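Every protein chain but one is kept in place in this view of the complex.
Moving on, here comes subunit A:
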Amino acid sequence: MRMVVFRGNTPSLWLSMSVVTVQLGQCGNQIGFEVFDALLSDSHSSQGLCCKRENEAYQASCKERFFSEEENGVPIARAVLVDMEPKVINQTLSKAAQSGRWKYGQHACFCQKQGSGNNWAYGYSVHGPRHEESIMDLIRKEVEKCDSFSGFFIIMSMAGGTGSGIGAFVTQNLQDQYSNSLKMNQIIWPYGTGEVIVQNYNSILTLSHLYRSSDALLVHENDAVHKICAKLMNIKQISFSDINQVLAHQLGSVFQPTYSAESSFHYRRNPLGDLMEHLVPHPEFKMLSIRNVPHMSENSLAYSTFTWAGLLKHLRQMLISNAKMEEGIDWHVRPPLSGLPSLGKMSLNKDLHFNTSIANLVILRGKDVQSADVEGFKDPALYTSWLEPVNAFNVWKTQRAFSKYEKSAVLVSNSQFLVKPLDMIVGKAWNMFASKAYIHQYTKFGIEEEDFLDSFTSLEQVVASYCNL
């Protein structure tokens, strides 16, 4: 563990623990690239709005978390790239190299010639075991490069075959081989109207398996991110590149260094450990989602000013009313009055009005962050009865601004946000399963009907648990 201490009253610098990212499949690799790019761009941004020393500490911490250094000074992403066909990885590697600012390790990828065909069973039962040794070997090498290891960040989609199937397989392996390390899976929820016809099958198989082997599932829904691009960013012809950049922005605003409330002398050291500690108090509840404010195009940003009060008010209402973004928030939704019995358990048949949380984390970045008042998030009415708000809510701050935003706030929430989407996916998968459509494609590779039933059972359990908060 390296320690650099400055003299005087400048913050002492305890370097961060490192995160190893595993990018799987087309989606995982495309997003992974945007995430590393966003992290490094922000850390080099000249608009940090703080002193040079602060900027340097921020940069160093960010670098230690996500990059290792090469002799000629070009940071190398701490990442392992996995895909079963070569086109996307080739593109990802060259895009990173072209940026000139960072790159992927030369030997950090594992690639095959033929993809998983959108088939979870093929990814999990054929490709996974076949390539287990090679993939785990690459991961091990990356972990060994870390002086201090925080855990794994696995980026994957649920809808396809590689990210979902191999992602589930690898996560399980990580649980076996690195039982003391943390695993956070970044999961991309596909568009509801379909990118892949068997996406619901692939999704339920993925989620049920990850629920057993992962420590936290950080979920991003394509539909929600798409709306942000359309309504907040005003992008006319939205591409996956746009979607991925919004996603990367949200992840960056969570993962960049922050101070804890207690100590403002050094940045928090353990990005994954800290997140898990605050947000996943019970293994039955591990689905997390992100909301951030503000989010807008650069043009609009030039004409906007923000107050912490305004941002936090919106963010709180987004939490309570289950809004996915800053537009169209339903201001009528209110938490049940404290002291009164709750208004009955949430029923999926009625519209979800109030979103109950298990735990929330708010991260504030930017000017005058010390003046930001987060009392509204400590209201016990927001939370289930089984955690004291002092344990359920946490806030991290840094005056160092993020990306182009003078002030920005992000909420990472373990709440009922994802119940409805999860329920929908389970419902659609169930309807399809009842007709046995496409099942032969899975049984061909060893995933039987019982495996499907097991998955359905697990996920119904998760839905029910969250519903009954």
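Rule of thumb we're sticking to: a residue touches a chain if its C-beta (ideal position, glycine included) is under 8 Å from a C-beta of that chain, and two chains touch if they have at least 3 such contacts; residues count from 1.
By our rule, contacts and distances are computed from a predicted model.
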Just to verify: the chain that's not displayed, which of "Tubulin epsilon chain", "Proteasome subunit beta", "Sorting nexin-2" or "RNA-binding protein 48" does UniProt list as its protein name?
"Tubulin epsilon chain"
Touch as defined at the start, partner being the missing chain; which of A:M276, A:I290, A:L361 or A:V374 qualifies?
A:M276
Touching residue (missing chain; options A:I155, A:V196 or A:L315):
A:V196
Where subunit A meets the left-out chain, the residues are 26, 30, 85-88, 91, 113-119, 161, 191-198, 215, 226, 229-230, 235, 237-241, 243, 276-277, 280-284, 384-388, 391, 426-428, 430-432, 434-438, 440-441, 456-457, 460-461, 464-465, 468-469
